[in-house]
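Just below is one structure, and these are the notes that go with it.
Apart from one protein chain that is not included, each protein chain of the complex appears where it belongs.
Each chain carries a letter (A, B, C, D and E) given by its place in the written order, and its residues are counted from 1.
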Amino acid sequence: MARTRHKARQTKTVAEKRNDPKKKQSPAAARSASSRAAHDDKEVMALKLKPAPPSPAMADLFKLCEEKLGFVPNVFKAFSFDMAKLEGFVGFRNSVMQGESGLSKVEQEMIATAVSTQNRCYYCVTSHGSAVRGLSGDPILGEQIVMNYRAAGLDKRQRAMPDFAVKLTVEPWTIEEEDRERLRRAGFSDRDIWDIAAIAGFFNMTNRIASAIDMRPNSQYHAMGR
Amino acid sequence: MARTRHKARQTKTVAEKRNDPKKKQSPAAARSASSRAAHDDKEVMALKLKPAPPSPAMADLFKLCEEKLGFVPNVFKAFSFDMAKLEGFVGFRNSVMQGESGLSKVEQEMIATAVSTQNRCYYCVTSHGSAVRGLSGDPILGEQIVMNYRAAGLDKRQRAMPDFAVKLTVEPWTIEEEDRERLRRAGFSDRDIWDIAAIAGFFNMTNRIASAIDMRPNSQYHAMGR
Amino acid sequence: MARTRHKARQTKTVAEKRNDPKKKQSPAAARSASSRAAHDDKEVMALKLKPAPPSPAMADLFKLCEEKLGFVPNVFKAFSFDMAKLEGFVGFRNSVMQGESGLSKVEQEMIATAVSTQNRCYYCVTSHGSAVRGLSGDPILGEQIVMNYRAAGLDKRQRAMPDFAVKLTVEPWTIEEEDRERLRRAGFSDRDIWDIAAIAGFFNMTNRIASAIDMRPNSQYHAMGR
Amino acid sequence: MARTRHKARQTKTVAEKRNDPKKKQSPAAARSASSRAAHDDKEVMALKLKPAPPSPAMADLFKLCEEKLGFVPNVFKAFSFDMAKLEGFVGFRNSVMQGESGLSKVEQEMIATAVSTQNRCYYCVTSHGSAVRGLSGDPILGEQIVMNYRAAGLDKRQRAMPDFAVKLTVEPWTIEEEDRERLRRAGFSDRDIWDIAAIAGFFNMTNRIASAIDMRPNSQYHAMGR
Amino acid sequence: MARTRHKARQTKTVAEKRNDPKKKQSPAAARSASSRAAHDDKEVMALKLKPAPPSPAMADLFKLCEEKLGFVPNVFKAFSFDMAKLEGFVGFRNSVMQGESGLSKVEQEMIATAVSTQNRCYYCVTSHGSAVRGLSGDPILGEQIVMNYRAAGLDKRQRAMPDFAVKLTVEPWTIEEEDRERLRRAGFSDRDIWDIAAIAGFFNMTNRIASAIDMRPNSQYHAMGR
Partner (left out) sequence: MARTRHKARQTKTVAEKRNDPKKKQSPAAARSASSRAAHDDKEVMALKLKPAPPSPAMADLFKLCEEKLGFVPNVFKAFSFDMAKLEGFVGFRNSVMQGESGLSKVEQEMIATAVSTQNRCYYCVTSHGSAVRGLSGDPILGEQIVMNYRAAGLDKRQRAMPDFAVKLTVEPWTIEEEDRERLRRAGFSDRDIWDIAAIAGFFNMTNRIASAIDMRPNSQYHAMGR
């Protein structure tokens, strides 16, 4: 008995420590926090590539991002050493993520996040996890997709999407008609299946580019949609 | 040219939608959010096991948790169908996580989180990711460990910990003297190596118990330390 | 002795069979061969999506392909249900594969093929294996990259490319500065590293889209560059 | 013919050698054997941690082990540098392995052994393989669980246990309601499922602690239950 | 619009380059091609082992190969440092691949190739991929088995073979009665199952010997059956 009480006291001490504001945020830790954010906001990637002058279209895009998000996403800055490459990337992204689709915006972002988590991509999990939180208005859903989409209690339709996308991520060579049929049975048209495939494919690309060059997410993403 | 402008307009439209408060949080989404939180707070796990009356020591522990955290962590509730099991678990946890150690509190939680992320455990990533944020006072560090500790820019000492712990998680049979030597070269004593091993082992257990029974994290964890 | 002779005779019988033209290509097998080619040339993919009328730019592209290759690659046909998607894809592909680069054309295709083989993608191994054969004028090099690039006896520079690209394909989360340094030591600039990353990323996308929809390579690829 | 006879003679020669007592146990080999046993019995682990004086409870436990087993299991000696840690571990182990359970003792040890084999843990396969042999009175069952439980011809109930425990070991994030349902259909209650999960979790911990510190099994285990 | 036209022009330029005979086969590339073939034909393997004088039976075999294939397969040359080993290998190969069987010759080679592709064995994929092309008279079938047998549109019977063989290659410990039953349902007798198992086993051996010693396929294989 005495021993268990003793343990409760130990617990208390630790719990107290955890709530001790002086301990929790020592000056060193606070400095580290701000330098961590500063680092991600300043060092866009590990490659030394000089930004080119923005083309008119890309200058417009940057301005729009500043107005709407308050910052230019670092993925755009990373491609900015070559305007043709940035325009090619933005054009393709728009064609994959912004056309008409049977998938809702948040469903698209759920696929993006589930794939990015499978590939453990810091940049994409940060930015698209943020999008799931923001678009769904459900911060817990965002966390669940980031941590393990199987724990999110998705309905049959929404569950079929990351099941397909993650299998396609891990073992693309095993996808067969049966897998497409499963999506159809969950209510998706062939046109929807294209979108699921294209989004899963797209993030398997961006995850790898981001990891290859250590692309850093803008620090603002972390707080958005909380 | 015209076409690129058109794309910028498309982008604008989407960006606007994302910031449209009516879109962002439709009544349905808001309902879904609150029911998601409610679910996790009410359904502690997937097994139907009736809580036993708390033993005095455990009643003390619950009271302490309420005072300090504002809630009783669901892991304690899950074990509560049998007070002997709960006491055994709490005693062991305290011996692993709360004794004297050469590792700081936040270092211990970084190991816990890195292992839990490797095992994609919703409960433990949520609760220990929260602890990393809280103890470090650095929310971005918490996110980095949750997403990919290799992206956190850790110094040599702190990097050696999750490297060892994650290798031990994935391929425990390949750990050899060389791996322990790497920890020693990073500044850890044999006593510290024990702690790293014990913490990594401990979370390889809790991750699996939590996954086996679908243990749900208290919804409060998600917002802590942001 | 007699026994070994007997075996040699067995061998002979089989070897003879293998060279027996009647056996080698029974009418059934020949039929099967031509229907296999016919299938791949007619059934572009497993999704039922009706081609849209080509946009002027895409009509130009198709005409150019017919003139230069003798056929329109099925990947373009697969995207043709939506001209915006096809244009987005072609634009991005061109920005990745056809701009100025420190990598030669055949080096780019070696990366494409090594990644596609890792992902066991029938469409992309067929079409890009063909490109390696054609661009190098070395059919055996093409086969080596298709089967196991480690067997190709590549020099230090060319070997470093698929080593990075395949690691990025299999475990993107483990790529770190050390991996980029290895490329630099093999003679690649930061600008080259971008290209290696972008090409590897690009084929991790196309491999998955192709596998997701069972995209079939035009039969002509198989014979090209032999 | 002569050749095959010759081979039979070769076989004979080898078989004879294998039964040649002088060959079988050369002085060097015998020395090696005893030094191997001596090593495992003396070097408890790879960490240099000085045993603390046993607490009264732990002194009792050691005395009991000596009386009943003839030795103190090295796992207890490994934890002995800190009595609080040893007591925490023993308390938890007892709560997992020694309370009331719907699983028989040998079923518990079968789970322990199957998990430990999956993790290729020398200490735990040795000690718990020994327990399966001893408790079942069936040395061949012990070997089958050590080598591949799928070869043990287990009945539906006993087979469901290691299937769940090993899946939980390898891919804990994929366990879902369907997996729990499979256990229920095999006759297990929710209370039993807890025990299966807790035992599988427990050995995923001890396997990793043992591997991390190169814990050596007492040599006596090898001969027990043969 | 102008921009897309520009891209079409870029495409054209590249396509033209690809068909430019001077570019396609620069003197350097041509040299490299022939030296690649020469290397594979001369350097049989990475081990320095001197050929022994052929035994009479093996001399007969070599002569037969020269007559029928135009060359002695390098696998025979690799074993030639010891005639007993070569005879043992040839005898076993004949017993596995050349006796009576319910599997056709091309079915046997399809299994050999699917296993060799799983193991990414340059020697065996080259030589047995060639055999599939030659025996089936269907070069595209050969390529499909080399790249991903799942893309070959095999009928139920022929599909069941590589499914079993590849599972046996990757996770042999998980094969159970259910897997054999699947083969029986696809029309195979127990005698046929033996052959599938033996062929899959045989190539899991040769793949590893070939990879271990860097065995080089005779260059002629690449062009056979095209």
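Just so we're on the same page, contacts are C-beta pairs under 8 Å (C-beta built on N, C-alpha and C of every residue); 3 or more make two chains touch, one makes a residue touch a chain.
Keep in mind it's a predicted model, so treat the numbers as computed, not measured.
The residue from E:56, E:88 or E:187 that touches the chain not shown here is E:88. Within the complete assembly, residues 148, 150 of subunit C touch the chain that is not shown.
Residue positions on subunit E in contact with the hidden chain: 46-49, 81-82, 84-85, 87-89, 91-96, 99, 119-121, 164, 168-169, 172-173, 175-177, 180, 190-191, 193-194, 196-198, 200-202, 204-209, 211-214, in rising order. Think of the hidden chain as still there; on subunit B it touches residues 173-174, 176.
In the analysis below, only the chains that are shown with their structure count from here on.
The minimum number of touch steps linking subunit C to subunit E comes to 1.
For the touching copies subunit A and subunit B, the fraction of interface residue numbers used by both exceeds half; the interface is of the same-residue type. Placing every chain at the mean of its C-alpha atoms, the farthest one from subunit B is found to be E. Note: centroid distance subunit B to subunit C, computed from Cα atoms, is 42 Å. With each centre defined as the average position of its C-alpha atoms, the distance from subunit A to subunit B rounds to 18 Å.
Shared contact sites, meaning residues of subunit D that touch two or more other chains, fall at 173, 176.
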